[in-house]
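Right after this comes subunit A.
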Amino acid sequence: MKLMRHSAIAALIVGTSSVGGMATAQEVTIVLPEQPANLEPCRSIRSDIGRIINMNITETLTIIEPETGGVAPHLATEWEQIDDTTWRFKLREGVEFQDGAPLNAEAVVNSINRLMNPNLTCDSRSKFGDVTLTPEVVDEYTFDIKSDVAIPIMPTLAGTMQIVSPNMPFDQEVNDPVGTGPYTLAEADNEHVLLQRNDNYWGETPSVTEATYMWRNESAIRAAMVETGEADLTPVIAVQDATDPEADLPYLNSETTRMRIDMSIPPLDDERVRRALNLAIDWDGMGEALFGPDVLRATQMVVPGVRGHNSEIEPYTYDPERAKALIDEARTDGVPVDEEITLIGRNGFFPNSSESLEAMQALWSEIGLNVTIEELEASDWARYLDKPFPEGRGPTLFQQQHDNNTGDAGFTAPVMYHSEGQYSTVANEELDKILDEAVSATGDERGELFQQAFSKVYEDIIGDVTMYHMTGYASVGPRLDWKPDLKTNSEIRLSDLKFK
Partner candidate 1 sequence: MFKFVFRRSTQSIGAIIALLVLVFFLARLTGDPAYLYLPLDSTDAQRQAFNALHGYDDPIYVQFFRYLGDLTQLDFGMALSRNRPAMEVALEAFPETLKLAAIAMALALVAALVVGSLAAARPGGLFDRLATTSSLAGASAPDFWVAIVAILIFAVSLGVLPTSGTGTALHWVMPIGVLMLRPFGLLTQVVRGSMVGVLSQPYIKTARAKGVGRRRIIFVHALRNALLPVITVAGDLTASLVNGAVVVETIFGWPGIGKLMIDAIVQRDFALIQSTILITAIAIFLMNILIDLIYAAVDPRIRHQQA
Partner candidate 2 sequence: MNTPQPLLTVENLTVDFHAASGAFRAVDDVTFHVDSGETLVILGESGSGKSVSASAVMGLIDTPPGEIVSGRISYRGTDVTRMSEDKRLAFNGSKVAIIFQDPLSHLNPVYTVGWQLAETYEVHGKARGAEARRLSIEALRRVGIPDPESRIDWYPHQFSGGQRQRIMIGMAIALGPELLIADEPTTALDVSVQAQILDLLKELQREEGLAIVMITHDLEVAANMADRVIVMNAGKIVEQGIAKDVFADPQHAYTKRLMSALPDEADYRDGKSSGESEPILEVRDLSKTFLLSPGLLRPPKSLRAVDSVNFDLKAGETLGIVGESGSGKSTIAKMLLRLTDATSGEALFHGKDIFRMNPKELMKFRRRVQMVFQDPFSSMNPRMSVFSIISEPWSIHSDILEKSRWRERVIELLGLVGLRAEHADRFPHQFSGGQRQRIAIARALACDPELIICDEAVSALDVSIQMQIIDLLADLRDRLGLAYIFITHDLPIVRGFADRILVMQSGQTVELQRTEEIFRRPQRPYTQMLINASPRPKWEQSNAAHA
């Protein structure tokens, strides 16, 4: 908290130096879409926090490579599964925290315990579900993580845990994170956050010496700031602002959208109706119009490259005639296809989210369905997200966006399609069996089982209308050489920024 009351002089200098992006050669200005609510490392899976501190101030034991689903060493150099519920990690030696404390097994154990501390509201804990972790020191640089249920993907999960200095308050959330990363927090207020290079960093010295973060809600303003040179980089701009192919770079942002079909309520319990829903949309037209030419059609809720992604699934094509025929067929069989179906949306969910609802409503109406839109405020929308779903809700199609940047379908498929999954409207015994097996499997077998599950969901069960793997656009100023990737949503590594 001392941090927030920095000397007026320092603020003044930064205030003026950030004007017009007149940063010297080694300094960069990054403009984000929102102000970070706080800078607590245990909440850094939130993108507003993570984009600033992840891998810059704090680092993780392992690094997930979402393009391949692999896991690479970072603060931990090696790891092994000792038994079903125990993983043993070995730490890199000679690493120090920014406050001088050494990185050792004790520090990591403390860090994990802090993450699991029930007195803290740690967002990052959600990745572990209700599992209890018990870390134990083995020796100076070795520690075990024990859990009450088997976690075959512990190394992946370790990629989400930010390791913090043992000197950070254990029972209190803070805004001055201290980690092992290449940058330290210098200033933070309502207008900006300033990171400075950590000259004692254990790894390679990055070229950026200082990074100033600012935030503007309007995409057009962020784009304008990069265009005028007031900022060097913004990770997110709207598709319509991405007008310069040199500077405005598309990337899969690891988000995937879908309309979840409430399979238990007629007429959505009829497979023909669900198939018709998928066939009635002009996927290419809508995708390009609303999400840009680089958007990728999704057939499953994980992006290509993630372990378990099935690239052999053929997407449904736009065929309104057939869709109409299916609906008519269902109607003759007594399916109540004229029942009012509600599209539950969330306002301001993602760019053009309500336009996509409107487009789909219009297209579904054309095949003879009676569809209405209800756009809800976030917490109202969330009532439909989890089980138990609201009583007396009628047939609904629920707008959902899912982010899996962990490289493993295990964070996606069970929760969405298992009959006991938190978000699942699907109840299929066969599928449950495949998913149960997949969750406890490892290696290639794990991937194959998930692929099987996805194709079953998409082709046979049709539990949802999967839409697109969303594309983000980052705008990069002329000074920088940098490309966004799948992880840009959750972290922007300053050490990746190179000057031209």
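To be clear about the criterion, contacts are C-beta pairs under 8 Å (C-beta built on N, C-alpha and C of every residue); 3 or more make two chains touch, one makes a residue touch a chain; residues count from 1.
Here is how the candidates were picked: all candidates are chains of the complex that A comes from, given by their letters.
This structure is a prediction, so every number in the text was calculated from the model and none was measured.
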item	value
Direct contact with subunit A in this complex, candidates 1 or 2	1
Interfacial residue positions of subunit A with respect to candidate 1 in the complex	1, 4, 15-16, 18-20, 35, 37-38, 40, 45-46, 118-119, 121, 123, 125-127, 129-130, 173-175, 189-191, 214-218, 220-221, 224-225, 227-228, 230, 377-380, 382-383, 385-386, 411, 415, 422
